[in-house]
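Right, one structure below, let's go through it.
Here the complex is missing one protein chain, while the rest keep their positions.
Naming follows writing order (A, B and C), and every chain is counted from residue 1.
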Amino acid sequence: MTTMDVLPSPVRLQALDKPGQPAVTPALEELYRGFEQEMLVPLWTEIGSLMPLHPQSKATPHLWRWNNLRRLADQAGHIVPVGRGGERRAIALANPSLGGRPYASPTLWAAIQYLMPGEDAPEHRHSQHAFRFVVEGEGVWTVVNGDSIRMSRGDFLPQGGWNWHAHHNSATEPMAWIDGLDIPFAYHNECAFFEFGRDEIPPEEHTTPEFSFSERLWGYPGLRPVSQLESTASSPLLAYRWVDTDKALNEQLALEAEGYAATLSPGHAAVRYSNPTNGRDVLPTIRCEMHRLRTGAASQTRREVGSSVYQVFDGTGTVRVGERQWQVQRGDMFVVPSWQPFTAQADNGQASLDLFRFCDAPIFEAIQGHRVQMG
Amino acid sequence: MTTMDVLPSPVRLQALDKPGQPAVTPALEELYRGFEQEMLVPLWTEIGSLMPLHPQSKATPHLWRWNNLRRLADQAGHIVPVGRGGERRAIALANPSLGGRPYASPTLWAAIQYLMPGEDAPEHRHSQHAFRFVVEGEGVWTVVNGDSIRMSRGDFLPQGGWNWHAHHNSATEPMAWIDGLDIPFAYHNECAFFEFGRDEIPPEEHTTPEFSFSERLWGYPGLRPVSQLESTASSPLLAYRWVDTDKALNEQLALEAEGYAATLSPGHAAVRYSNPTNGRDVLPTIRCEMHRLRTGAASQTRREVGSSVYQVFDGTGTVRVGERQWQVQRGDMFVVPSWQPFTAQADNGQASLDLFRFCDAPIFEAIQGHRVQMG
Amino acid sequence: MTTMDVLPSPVRLQALDKPGQPAVTPALEELYRGFEQEMLVPLWTEIGSLMPLHPQSKATPHLWRWNNLRRLADQAGHIVPVGRGGERRAIALANPSLGGRPYASPTLWAAIQYLMPGEDAPEHRHSQHAFRFVVEGEGVWTVVNGDSIRMSRGDFLPQGGWNWHAHHNSATEPMAWIDGLDIPFAYHNECAFFEFGRDEIPPEEHTTPEFSFSERLWGYPGLRPVSQLESTASSPLLAYRWVDTDKALNEQLALEAEGYAATLSPGHAAVRYSNPTNGRDVLPTIRCEMHRLRTGAASQTRREVGSSVYQVFDGTGTVRVGERQWQVQRGDMFVVPSWQPFTAQADNGQASLDLFRFCDAPIFEAIQGHRVQMG
Partner (left out) sequence: MTTMDVLPSPVRLQALDKPGQPAVTPALEELYRGFEQEMLVPLWTEIGSLMPLHPQSKATPHLWRWNNLRRLADQAGHIVPVGRGGERRAIALANPSLGGRPYASPTLWAAIQYLMPGEDAPEHRHSQHAFRFVVEGEGVWTVVNGDSIRMSRGDFLPQGGWNWHAHHNSATEPMAWIDGLDIPFAYHNECAFFEFGRDEIPPEEHTTPEFSFSERLWGYPGLRPVSQLESTASSPLLAYRWVDTDKALNEQLALEAEGYAATLSPGHAAVRYSNPTNGRDVLPTIRCEMHRLRTGAASQTRREVGSSVYQVFDGTGTVRVGERQWQVQRGDMFVVPSWQPFTAQADNGQASLDLFRFCDAPIFEAIQGHRVQMG
């Protein structure tokens, strides 16, 4: 049951006596009663909030500390079972101004997921697009259409919509990771499908290979299997390993130091996870990137249509979102609402600041409605 | 100020003691208090409504009668001025289960707009995509970037985002028409921009040409001006005249009678308004079509991701939307929520049933998430 | 049997003793004999002609007078039958420097085709793309997949590859028109398929409707039949009528006079025949356009990758191609070889100069190798 569902109808016109509105007369009141009766609402009472000069997000900049996320997930691990129905031990970030709903932003879901040693999460599939990102730990494998994919620190696992998937923890320790999905987008815009799969992962799929089939087939720069030439909506490469991401970021900074244009701005390296069948975003609705700020470096201030969720992968620094500012460290997550200015700065010291980011920009690009403003 | 904005935070977990949920223990209560404190919501209390097996629209099938729309618009014409601030004398359909908001569906805005003789609506532009469709009357011209476009019965006028536009009624009678926009989509997903233009339309733009510049440049089947070869997000053709639409529909039925595959199904002709620069939808977020059911003919039952709004252009018939059914006539408007089955049938008699339709399918097609189910 | 086929092998190295070449020594001669023996040719003897600084066409600018074309076609009409085997009474322009082959340019075929009263041309299909354009006369219908298409002065009929087609002259006079195809391109690059169809057009396809099925289905600006939503390689609209082309050109000049950007340059209107399913060229390999120069007006000088063939549709004027210049009138045809500068100027007087043009630019655009240079 949603917030919207419980609100009473009919329409209530609360803007009767405000500046810029027609003078309240008996005729106007009668008109507005007519509107209410016929389920109508005039534009002139609504236009300011409905059609703002630029996006005015209903979401608020907010930070979730990793130690809290990790602590509560662990607590849940000990008292909430995982299984059919609840499906996943996933705990979602709920933006403070989105009515207590599990929405990091109006379009994005971000959650910490947790599996105890030996546990399985049952198989299902959904049209919502998803990914996993691992900030710490190991021991869980995600099984996608029968292909077991190892999850280790720094790995990124895209999960395009409508693929069967389950998880199993084959280690002796619990493991946490984050999930990102377009659940709020699909919920608001009413385009979601879901199907239950097998309740149990069969023993022969409880495998723990170092590399998945998908990596063995697709994990080579610029090489496509000739047996698989179609462009697919989501990436067929199901794991992007940290060793590659880390090296790509380091090399951008090294190339910059050698005078070659490789970074976004001085000291700011970034890679985008892409679909090797078409070079586009790894998922049709979610953009995923890893950013690295060299020690002491700051990103350019950026405003963008659509919202982003970040997780600090490593290092420490300061981030500014709209009028908020936080000192952040490993695992901390925060949301940048639509069109709010964002800047990050790495602390001076030994380490660079690594930020994993996901956002909904592909949706707006697909309908030719994306905008970015720098500086 | 929106419904969402006024809801209190923090998160409230109301699903504590329900079937399929973990047993309520002090540990669980403490866990849930921890979630509330840290702005977190678990998946397992939400998954049923958040991730349904198929789209479960928050909207309700609903019908608005044209005589009511027309009557209230006329009433408004006599007491509510049109001008800067309110911008337009537009009265929107408010779906009964969407909380009193001016949303025909979660993504679509549909309104009747009304101008008194001699009135102007001031210039503005917005990133939301729009169109006008004329079910009756004449006398108003829409001025787009200085190009005056006549509006007559049956005409369809697309209005791609971010073009300056105003309206003027140059006749001696009031005129009503309908507007369709993606306002709720842009509002929920936070991608909207708006800019005010000139308060007054200068006298030299109060022109009333029979055909606009855009038609004179683009209004020929399959012919493109070589001076304008770029593909544009929205159609550069700013009026699709009834004479063409009517003829195209008649010819489909005639071709069908001659044994040629031209209709969607027996007795069901349909044309889609398209962007001549790329053959795609006339607007990047809104699909617009005109359907004609031969007297007595019925459409195939169809479920589709995304919502539609229909207006009866001519004829009479019966429409079924989900579990609702209405007898409809000229001007009546109704909404088909996402994934609800829809069928229309023309009455037996002289006339065919003409239905103007708009929907949000281009959004879902652009992100490769569209689905249709027939029968 | 082609020119290439009759040339003797092996390789002959004729560049032995030229400036810029290695000194002729016994060792070099032995090396070159080795090359000949092993079917090898060095780059250094060939590079100048093979890899020029810009395209150096093997074709020559050339003009064919319509009265000669018409006269010889008529002569052929009286002594050469049309039927299976020869397939068409088509007489092709043979560029003077292309070895006596029926190539207007290295990629394009242009021919006058001629049918006597009551004659049929038998059915076939080929992967080569084709069109017909009518500079004078009427009475012939082209039958495409059973759809009879009238051919009248000014009409343009595209004929995408691999569609069955035949012609019949249902009038009491002979009729001539021009055909354009990509035969030389397909021949050189070896991608052509051909299939014979029915020897006789059945009586029920000897119809002479004013408008073809395809026009009745597709011939409306910006309207697509919802029953046919796929993008097709070639246009499904099988006739582009002169009434539309003429009006579009007139309106461009009228809009220019009213101060609106509608023409290519002052006094130079032009429309491109386009595929309504995607807004692209009417055929995947051939661009077709109609140009109109207002009396006294001149086009801008233009060089372009690829070759063009023009036919004067109406009016008189002067055209310059490379170092050639001709005074032209109705029906005259000429070729503009790749990268040769082209300008046209309408005579002063009553009439504008109308030029039908076709060229191979879509090929080079498709492989991202097109270039244009103005002025």
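In the analysis below, a residue touches a chain if its C-beta (ideal position, glycine included) is under 8 Å from a C-beta of that chain, and two chains touch if they have at least 3 such contacts.
Quick caveat: nothing in here was measured; it's all calculated off a predicted structure.
> List the displayed chains that the omitted chain touches in the full complex.
For the complete complex, the undisplayed chain touches A, C.
> Can you work out which residue in A:23, A:53 or A:223 touches the chain that's missing from view?
From the options A:23, A:53 or A:223, the contact with the absent chain belongs to A:223.
> In the complete complex, which positions of chain C touch the hidden chain?
1-5, 7-12, 20-22, 25, 27-28, 30-31, 34-35, 38-44, 46-47, 49-58, 62, 64, 68-69, 71-72, 75-76, 78-81, 85-102, 106-107, 111, 126-128, 161, 183, 185-195, 233, 284-285, 305-307, 337-339, 360, 362-364, 366-371
> Mind listing the chain A residues that contact the chain we can't see here?
Listed in rising order, the touching residues are 213, 215-227, 229, 231, 235, 237, 240, 244-245, 247-248, 251-252, 254-255, 258, 260-264, 270-279, 282, 289, 291.
FYI, only the chains that are shown with their structure count from here on.
> Suppose each chain is reduced to the average of its Cα coordinates; what separation in Å results between chain A and chain C?
Spacing between the chain centres: roughly 53 Å.
> Would you kindly tell me how far, in whole Å, the mean C-alpha position of chain C lies from that of chain B?
Distance between chain centres: 44 Å.
> Tell me, which residues of chain B touch at least two other chains?
Answer for chain B, listing residues that touch two or more other chains: there are none.
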